[in-house]
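Omission of a single protein chain aside, the complex is shown with its protein chains in their original locations.
A, B and C are the chain letters, set down in written order, and residue numbers restart from 1 in every chain.
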Amino acid sequence: MRDVLLVAYRSRGDAVELARTATLDLEATGVSVETRFIEDGASDPVSSSTLVVSLGGDGTFLRAARLAHEADAEILGVNLGRVGFLLSLPPELLNSEIRRAIGGELPIENRVALRVTSIDGTIDVFCLNEVVVERSHIGHMVRVRTYIDGDEFLTYSADGVMVATATGSTGYNFSAGGPVISPDLGVLVLTPIAPHFTIDRSIVVGSNQPIRLETIDGDGAIVADGMLVGQLGAGDSIEVTNDPRGVKVIVTEQLGLGSRLRQSLREGHA
Amino acid sequence: MRDVLLVAYRSRGDAVELARTATLDLEATGVSVETRFIEDGASDPVSSSTLVVSLGGDGTFLRAARLAHEADAEILGVNLGRVGFLLSLPPELLNSEIRRAIGGELPIENRVALRVTSIDGTIDVFCLNEVVVERSHIGHMVRVRTYIDGDEFLTYSADGVMVATATGSTGYNFSAGGPVISPDLGVLVLTPIAPHFTIDRSIVVGSNQPIRLETIDGDGAIVADGMLVGQLGAGDSIEVTNDPRGVKVIVTEQLGLGSRLRQSLREGHA
Amino acid sequence: MRDVLLVAYRSRGDAVELARTATLDLEATGVSVETRFIEDGASDPVSSSTLVVSLGGDGTFLRAARLAHEADAEILGVNLGRVGFLLSLPPELLNSEIRRAIGGELPIENRVALRVTSIDGTIDVFCLNEVVVERSHIGHMVRVRTYIDGDEFLTYSADGVMVATATGSTGYNFSAGGPVISPDLGVLVLTPIAPHFTIDRSIVVGSNQPIRLETIDGDGAIVADGMLVGQLGAGDSIEVTNDPRGVKVIVTEQLGLGSRLRQSLREGHA
Partner (left out) sequence: MRDVLLVAYRSRGDAVELARTATLDLEATGVSVETRFIEDGASDPVSSSTLVVSLGGDGTFLRAARLAHEADAEILGVNLGRVGFLLSLPPELLNSEIRRAIGGELPIENRVALRVTSIDGTIDVFCLNEVVVERSHIGHMVRVRTYIDGDEFLTYSADGVMVATATGSTGYNFSAGGPVISPDLGVLVLTPIAPHFTIDRSIVVGSNQPIRLETIDGDGAIVADGMLVGQLGAGDSIEVTNDPRGVKVIVTEQLGLGSRLRQSLREGHA
């Protein structure tokens, strides 16, 4: 029998309550359930057979996806978000869907993710939506030189420069003016945020074409899926590639691509 | 020995003169050369072993590419254009490059192209850059309902709706606000032109996800690579897929992807 | 007693029927009513004391506004449009509102309009929303050199280049990417449509700063408020200024500026 790991923010009352009732309900049927709160930070590794369940909004899902990804476990998202980013299951269906997921009755979709590394090895993070190199001082732009597949491309003065996945294309990438990408495409999207007097259009490259972002003339903050994961000094850089292993997302609703993209544009997830 | 087919506009003096001198020069070395003028319209099929050489700008190249595509022949572009769309060889290198191309010394790149069909079979055209369904009356918008992979997506009121290839992404697609696509990606880009109160962002889908464009409430003109190829009445539609066979473009300059995209943004070709 | 001129498209059944019943109703109360159909073309001038009433959508209103402007008469718009551009009065309130308008009980707003002239005097037209110099051949761009206040500005290769008023800012200007302008501002907005590799941002200039649009390298069509009004050959130009006399629009609903702009963004009129 597969274990269930519920992931939630402790500060979020509705998620905590949902975790409590789901635990009672599932344990009554013999399922072993653990709840992990994001605020508690690092913790024991998860088994690859564990079913990771995200209870919350987009932020919760992106953090739970990180746990699932580390363990190569499957993830199911339960949408408690205001806007409903990334998630599709209403809470009332939670227990029955968890049982269907445990029973392997729901299809799995492999979502392409990114791996972000620095040359000195101090940065090595995964992200599902996007990584941004952004200004770290109020009122200043960051200057970012970009390289595609090892070859110099444009240099931007901007609020930031991001690399997004198809999954992330309807998130921050969309806000910054980027295109929507069909969720099954393993491409990388390079999108500048409020660039000054440079071409502001996104560039879409293949999964085998790594993108390097290098700060020049000053610092930059590295933000992966909305979390600060490091700093770049002048001349430092990160390399962004497709993660060899994506994220196994359990699909609770089967939609055609047109409907799915239309829904993404309404709700902000791909 | 491979034959050479020079393609040019008769109205273009520099191209006609270049064709004349190249013919003399090449025939002196035993190569069989024919010149075909675009204004002369339909003509005998080309052999697949023929080397098609476009002498002109973007318009010439797109028409020569059609000839090459029909015959599955290779194409070499000689840039006489003002802006240098799509083409990279300066005319002074023409004869030496043609000889290298005949000798198989230059690499070939397969460019993804589009096939545009109507259900009633009256439309069946190839294009390398983009196909547009656009308004056919001055001062009116066209209303286009779109379907992705058979599933209804958005309906646009716009000057037009286009589907572009990676090759075409830096052409009309770019003017209309679309992203730049790495030339080796076999994706389709759906971009509306001046859409009224709809999402104006481009959608990038995979090569196996056909896009259907249907006019509602009125007519639309079908324009493929800048040429009018048909009309749609209310309720009619075209389907756009990747052409199973692309275009074999001879590459005269080897650039890294970053440099190549940077050059595309300056010159307007991918 | 002021006369009423109802303006409608003869091809539009609902408008014709509404004109018929309104005429009966108003003439029963002693008002003199005439109906003029747009398809019938040029006709007798209107008196400045006539109340012009547009029965239809945006297209009808823009044509009725031209009649009202010529006569310096007031105009009331009755919205039968699908999207509701420019118009705000539901038909059921028509007769009572016409009576209030005749009685001078409704406020008048003066909308800034444009005057478009050519140097040779062959073009001299008024428009309320926008004037566009656009490509006149399918698949080709038009090249337009622009001058602001007599001084050369940018040259665009584009589908077209427009100059819009505040009233037109939420129409075609918005579709082409232009900003929304508060309806009381007498500014001109220069917006290119799908420009190729030029700055695509709009330029806002003052009412005393005429804009000149000159076609180079080929033809352009002059389209004012959606109607073809002339052609420009290579080197020809039009000059766009604020019309010294605007259009007197009768206001049936008093909204604050925030609500009004918000409504404009939903409905497409300012």
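Simple rule for what comes next: contacts are C-beta pairs under 8 Å (C-beta built on N, C-alpha and C of every residue); 3 or more make two chains touch, one makes a residue touch a chain.
What you see is a predicted model; the values in this text were computed from it and never measured.
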{"item": "Neighbouring shown chains of the undisplayed chain, as defined at the top", "value": "A, C"}
{"item": "Options C:F61, C:Y156 or C:F174, residue touching the unrepresented chain", "value": "C:F174"}
{"item": "Touching residues on subunit A - with respect to the absent chain", "value": "83, 134, 138-141, 158-159, 172, 174-177, 193-197, 200, 221, 223, 225-228, 265, 268"}
{"item": "Residues of subunit C in contact with the chain not shown", "value": "146-154, 174, 177-182, 184-185, 187, 189, 199, 201-206, 209, 255-262, 265"}
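Just so it is clear, only the chains that are shown with their structure count from here on.
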{"item": "Chain-level touch network, classified as line, ring, star, complete or other", "value": "line"}
{"item": "Most central chain, Cα average position", "value": "B"}
{"item": "Distance from subunit C to subunit A - Cα centre to Cα centre, in angstrom", "value": "47"}
{"item": "Subunit A and subunit B: spacing of chain centres that average the CA atoms, whole Å", "value": "36"}
{"item": "Distance from the mean Cα position of subunit C to that of subunit B, given in whole angstrom", "value": "38"}
{"item": "Junction residues of subunit A - those touching two or more other chains", "value": "none"}
